[in-house]
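Every protein chain of the complex appears in place save one, which is left out.
The chains carry the letters A and B, assigned in the order they are written, with residues numbered from 1 in each.
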Amino acid sequence: MTESSRGKYILYGFLFLLAIIAPIVLTNEYTRHLFVLTLIFSIFGLSYDLTIGGMGQVSLGHQAFFGLGAYIAGLLSERLQVPVWFCLPAAVAGAGILGLFLGYVSLRTRGAYLAIVMLGFAMILWMITMGWRDVTYGQAGVRGIPSPSIALPLLPEIKFDSPLSYYYLSLALLLFVMYFISRLKQSRFGRAIAGIRENEDRAILLGINVFAHLLMMFTIAAMVAGVAGFAYAHYISFIDPKVLSVYYMSMGLIMVIVGGSGTLFGPIFGAFVFFFVPEWLRIAEDVRLVFFGIVLVTFIILMPEGIYPRLVMFWHRLIYSDRVGKE
Amino acid sequence: MAILEVKDIIKDFKGLRALNKVGFAIQQGEILGLIGPNGSGKTTLFNIITGFLCPTGGQVLFKRKGITGFKPNQIAGLGIGRVFQHSSLFPNLSVKENLVIGRHLKTRNNIFGSLVNASAYRQSEKGLEQKARELLTFVGLESRCDMVARNLPYGEQRELELAMALAAEPELLLLDEPATGMNPGETRRLMDLVKRLQEAGIAILLVEHNMRLVMGICSRIVVIDFGVKIAEGTPEEITSNGEVISAYLGKSKNDAKS
Partner (left out) sequence: MDWQIFGLQLMYGVTTGVAYAVFALGLTLILGVMGIINVAHGELYMLGAMLYCSAMYYFSLHFLLAAPVAILAVCAIGAICSRVAVEPLLNSTKTLLTTMLSTIAISMSFMYGSLLVWGAKTVPADLPFTGRLELGPLFVPEGRLVLTIVGSLVIVLLYLFVGKTKIGKVIRATAQNKFAASLMGIDLKKVYGLSFTIAAGLAALGGILVAPIWTSNPFMGQLMILKGFVVVIVAGMGSIGGAILVGVLLGVAETFFGYFVSMYYREGLGYAVMVITLLLRPKGLFER
């Protein structure tokens, strides 16, 4: 193991330990609640970044997959009493099917057209959710979504109905998603996607079927968003058509751009910024989005790669500063 | 065996006939030069062969099988590679990553193998690493392994492109004006490289304006002017062909002298 990768593994181990003990040490319920939201929306941010940083396309409709996942999970468990754990694959599958369908239709275009078309689809989905009251309860939303629980024989039932318990559930989901995405990037498929992003014409010449690859990645991104939707629905136990609104799209964009697109930790960092910075600065609820709007513009102009890559660069310079002269 | 046969290719663009019944064949392992004044249709022909354009008439046969109208990625999959006229790399990725993506057609691991870090996956990764180094050594870029592609000097970017085209192990390589922007030293390195490619068994279709390069390494040459083939033969036959000289060579011979 090289020196730098050993250092990396030590850092990861340290962060993991920190993540495990944080909610035990920090006993404030509200802080724990923020942590849970941060974890859940980190998953959403990572899924959004699969399209932005991975595919190099910004879709303005990614909230549709999050919202659909949340609704599928919520409706199945609240209306049909489906056991909560079955709602996870259902939400993922549902979001995936929507992603496959929308991707098939939209990915023949790129850039701004793709962005706007996805926004159109997301708006249509929002309207359907508002209007189809028989199924979705319309504007009133779904209330009383049950929390997940694990009942193993001989052990007491573990209920994930508090911020503390849900923290560990979300952490597990996030770690799984992170692992999945990092392995994806190291696979032949992930590399092909990187190639398509960097230079589509070149990728075609190397034998890559661009449309099929992009469609697959888009579907995967939708499925991961579905995971976040599932987690959100069963935590907050109440969802309404707002989960399909541009509010979550904006949140995703803020997390990805400010945190750092294209990296594993960037969107997670961005999620922390989104939930904790306004608390530290004591910014009132209704000023937050103005604040983030300005922050977003500033970042796009001055630091488009995001905070996390800058931190990494800074860290490298700190560690390897003595070697600079020898390069 | 003729590895590529171009038969009576016609290409019309809204009333302009860009190619008029152009035909020739490339034998296995030979270097065929394609020359002609700017606008004579060389790039159009390249685009047709590699699948970016469909001909209005005629056929393209690769290893005796028709490939006319196939999609570009399918044609690449059959064993035809291409190096663009302008630099066309994956700019923000490292040299090694560029090559690894270049190996796409020859890599077999799938997502699941990667997810569980199966032994087949790890084998494949090691193989990729090795092959990347081999390719870099072949073009002389070993020292640049981890450098970000867009930071390479221009000549080396072109060499990387060549390495990438090789990564897919093509049987036929189309080189689109590879010596553009190169000084004599870089051009000599390029000539060496192309000769070594031929020795490795790859057939090459070369479009170039640099006459020294063309005459130096091509076994045969095809000359196109205004979308029509006006001559075909060995370098000696071409330089002594009156029509060719008046259409094209007359100007370039002066360039080659200076």
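We take it that contacts are C-beta pairs under 8 Å (C-beta built on N, C-alpha and C of every residue); 3 or more make two chains touch, one makes a residue touch a chain.
For clarity, every value in this text was computed on a predicted model and none was experimentally measured.
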Contact list for the unshown chain, restricted to visible chains: A
Selected residue (touches chain absent from view) among A:Ile24, A:Ile150 or A:Ile300: A:Ile300
Chain not shown: contacting residue from A:Gln63, A:Ser77 or A:Ser106: A:Ser106
Touch criterion as defined above, residue of A:Leu175, A:Ala212 or A:Val287 at the omitted chain: A:Val287
Residue ranges of chain A at the interface with the undisplayed chain: 58, 60, 105-106, 108-109, 111-113, 115-117, 119-121, 123-124, 127, 131, 246, 250, 253, 257, 286-290, 292-294, 296-297, 300-301, 304
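One rule holds in what follows: only the chains that are shown with their structure count from here on.
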Rounded Å distance between chain A and chain B, as computed from the means of their C-alpha atoms: 42
Chain A to chain B touching residues, read off their complex: 180, 183-184, 186-192, 194-195, 198-199, 201-210
Sites on chain B touched by chain A in the complex: 50, 72-74, 76-77, 81-82, 84, 88-93, 97, 100-102, 104-105, 107-111, 113-115, 117, 121, 125, 164-165, 167-168
